[in-house]
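Here you go, one structure.
Just one protein chain is left out here, and the rest sit where they should.
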Amino acid sequence: MTAPAVVGRWVSAPGAAEIVTGDARYCPDIRLPGLLTGKLLYAPHPRARIARLDVGKARAIPGVHAVLTHADIPGENSYLYAEPDQPLLAEDEVRFQGDAVAAVAAEDERTAAAALAAIEVEYEPLPGVFDPLEAMREDAPRIVAGEDNVIMREVYRTGDVEAAFAAADVVVENTYRTRWAEHAFLETEGAVAQLDDEGVLTVYSSCQAPHRDRMQIARALGLPESRVRVVTPYIGGAFGGKDEAHVQMHAALLAHAARRPVRLIRDRRESILTHVKRHPITVECATAASRDGRILAVRARAIADAGPYTNATYEVVNKFGEFIGGPYRVENLEVEKIGVRTNNPISGAFRGFGAPQAAFVYESQMDDVARELGMDPLELRLLNGVETGTRMYTGVVVRAGDAMKASLRRAAELIGWQGRTAQERQPAPQLRRGWGMATILKGSGLGRGLGDHAGVVLEMHRDASVVLRSGAADMGQGIVTVMAQLAAERLGVEYDAVRVVRADTAQAPDAGASCASRQAMVSGNAVLAAADSIRATLLGLAARKLRRDQAELDLRAGEVWADGEPSGLTVRELAERASAWGYPLHAEHVSHFEYPPDVPEASYRFSQEVFQFCTQVAQVLVDCETGQVQVERLVAVHDAGRMINPGGVYGQIEGGLAQGIGYALTEELVVSEGRTLNPSLENYVIPMALDIPALEMDVLEFPEPVGGPLGAKGIAESPIIPTAPAIRNAILDAVGQPLYELPMTAERVLAALDRAAPGAEDG
Amino acid sequence: MSEMSYMAPERLEDALAAKAEHGAHARVVAGATDLILRMRDGVLRPDLLIDLRRLALDAIELDGDALRLGAYATHGQLLADPLVAAHLPALRQACSEFAGPPIRNRGTLGGNLVNASPAADLVPPLLAYDACVILDSADGRRELPLAAFFTGPGQTVLRPDEILTEVRLPLPPAGTGAEFIKLGQRRSMAISVVSVAARLSLGAAGEVQVARIALGAVAPTVVRAAAAEEALQGHAPDAGRLRAAAGLAGGAATPISDPRASREYRARMVPVLVRRALEAAWSASREAAAHG
Partner (left out) sequence: MAEGGIRCTVNGQEARFEAGPERTLLQALREELGLTGTKDGCSSGDCGACVVIMDGQPVNACMVLAPQAEGARIRTVEGLAAAGGLHPLQRAFGETWAFQCGFCTPGMLMSCVALLEANDRPSRDDILTAIAGNFCRCTGYQAVVKAVQQAAAEMRGGEGPA
């Protein structure tokens, strides 16, 4: 006899009822007495000196309660994701279109807009630097005074790359380019700040890292962190774009200055112009292979455009280098990683942290190698793929790698890889059909050597209802559901009995940022550990009551089970007993991301060591006259270690595929001389419902042996990573022409076809 | 900050009188889907808004051998209308690919015309069907061929005292086939990169009696491809002739580059899309002739 497990079951998210009724409150929905509207004045130029800034007239407008410039910031005037080089409010210079120069708070939207219009700023436009290569030159203007334009330049080497290239039968060498991509979370950035009677500043924040927000807010205001509280209401998506703080400090500064609550929400245009984008990266990559299909060496040089400020450039470019060899046994690898400042849009964290750009390169290289060798792309990947126990080029040992080849085989089976050639390749004179695959690995967690931990507080009440407090922000990715399931599973209560308090720094310990596919693992482990401590108390009481050995007992579905049968004793009775006799049913635990001690010294810096594997296969139809690509089928096979919340896992995969199709084909912020030409959802072209084919998804479960709660691993980032190269390889298969630039717009596809048949466009 | 006034009169005369009084300072409101954006961006700052919603200007009806489309009819109404489906399939196609359902339920025929976007999706099919526009004012009414309505991007011959109230089209003759093709970056919520409408009306011997080809998003206004039309006039088409005509259509295009596409790409798409539209229109016209 078994009781239904909570883990692995399709459950609704804890906030589902609020979301479908419209009761869920996101930042823009928060109403407070006396609430003011905040607005920021943004730079009209990508680079300019501020010759004069006068807010006198704005301050004089009735209904305007605060107008702030950099001079009004009591604490530090900078963001602090990594380096403090981005001002909250510009001082003497603006360095991209997203720099703010002043902040206002007024009675209403209209008055705030009038105040912005009344601020007098004289700009002296300066020549901007928009080409990373130009920015790297010695004589280039410094984007940030006193700082090198080159944010990072590192080389990682392993093996003997030169010898491997010299011995290669085949060398494939190409230059790849990717462009700026926009998160387009549906809820734009926002914050609501309120100063209470006791001098505590509460900030409701649409964010990924509430405790880091708290630090940044305190730092900007010159307040102790004990006087700042950050609460996460419902959050309308993030995907890395709300990892760094955005307007939280501005809202707090305004509320502090105005002594009234302030709500500051970016509109869509402001959102697109200001927050970080996926880094455009130009990559020269060479792959050496033997005639029998072994990948001998990889050499790559990547230059990433950071925009003016450091933000997450180090992390993103470092991760790019970490994954540039792909999920393959590559013994000789050299990668040079360069991140450069420009006056272009700022780049930073976006689902995958450089891994999507890397995958586009290495999976395109794999298909180009396969063509050179006349080999089946599936065979080439199976031949070179990592397995459990493989030591990667990073020095990391793959501890659970069987999913790599299993996902390849399963995806090939689902698409009908072997039988594909029987299908019509040219259903009309101008149409060509093709199939392409990509397989990837992506690590979870921040990386070895970095502080990567999460705390939770768990409490069971006398009625066996449970409250779970965590600092982990849920932006929709589902960590709240996962934590509730894990707690219910371990405490032997129904899923509905667990209430998760949305992240609030006044109630919960720091869980770090919800990024890097880490929360399900690190917060998941914290929940299990905290629950185990309460569970031990409950089982101890049960053992005494039932006169059984504790080891023979289990808690399931609200009851104590003994020898696989329900005993009749309920968890509620135990909770009542504990409450009556003063046994604590309260636990706090901080978990640290686990890394086994088996990495050699020369390993890759900050390497991730728990891997998500997945394979995607695309079937496309290319219109050779217009260059338009239709994705007809998309198969995705992902390894989740063990699924805790299937609804969330499939949701993450489906959403990642949709984002991946956009990244592959249409999504591009068009930037000219530092100016974004399409800052709207009308012109930044994201696929809509009719553009996405029926998605064929499957999930594999190869339990993660180290650090995965019940064997689970993070799933959030991997779904978007293989999509673009899978589609690229399908286009290659369809038309015989490789593409090396993202997105693969109709025009770029047509240009590739022209390379095959010069002069064809005239005919 | 000046306050804006708003009226939703129940009689056309009142709307026309207000327009006569306020001229360019008054804007007519139909679906408002474009107006709201332009007011927010500060491009338009009217003193008065005259809403047409109470004037019952959304009728779609047969009047002898003409079709009358009320200017206030939404894309959604046109899409669902049996007369449009029966007689103006290319217009229906354009409506079905316009934006998405919620915008289709607000955006109107008149708005699509008066905004005078070079990429306006309803204009190519209306030009292909030889539409006329009815412009009313307190001084009276004038009827103009749609081709004479547009003067540039966002510009028309509509006078400040006039309101576009109706679009009139002759019923296409038997043996007519038409096609609308939109090249966009996605299947809904897309602005046309290039759009083409083509209409062929065949005579008894299969010869082209009327050829109409209109191109969107490749010139300051939607334009007709006159040389291509002439090349078809009076001839019984075949694949080669259609291709040759399509090749001539490019002459009417003077596209620009924008974030959606380059000038070169647009220019290159014109003959491709015109050929496809002509092939489809020819096939439909032969079918219509056979069943007519």
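The chains carry the letters A and B, assigned in the order they are written, with residues numbered from 1 in each.
Here is the rule we use: a residue touches a chain if its C-beta (ideal position, glycine included) is under 8 Å from a C-beta of that chain, and two chains touch if they have at least 3 such contacts.
This structure is a prediction, so every number in the text was calculated from the model and none was measured.
Within the whole complex, touches from the chain that is not shown fall on A, B.
If you put the hidden chain back, the residue from B:L49, B:L69, B:L109 or B:A231 that touches it is B:L49.
Across B:L16, B:L55, B:A71 or B:A99, the residue that sits in touch with the chain not pictured is B:A99. One of A:G159, A:G237, A:G416 or A:P703 touches the chain omitted from the figure, and that residue is A:G237. Touch with the hidden chain on the side of chain A covers residues 10, 12-13, 15-17, 19-26, 28-29, 31, 183-188, 234-237, 239, 267-268, 475-478, 647-648, 650-652, 654-655, 657-659, 680-682, 686, 688-690, 692, 694-695.
Residues of chain B that touch the chain left out of the display are 3-6, 8, 29, 31-33, 35-37, 39-40, 49, 51, 53, 76, 99-103, 105-106, 187-189.
As a working rule, only the chains that are shown with their structure count from here on.
Chain geometry summary: the mean Cα position of chain A and that of chain B are 44 Å apart. Against chain A, in their complex, chain B makes its touches with residues 1, 100, 183, 185-191, 258-262, 265, 268-269, 272-273. Only residues 110, 114, 625-628, 666, 670, 677-678, 682-683, 685-691, 745-747, 750, 761 of chain A touch chain B when the two sit together in their complex.
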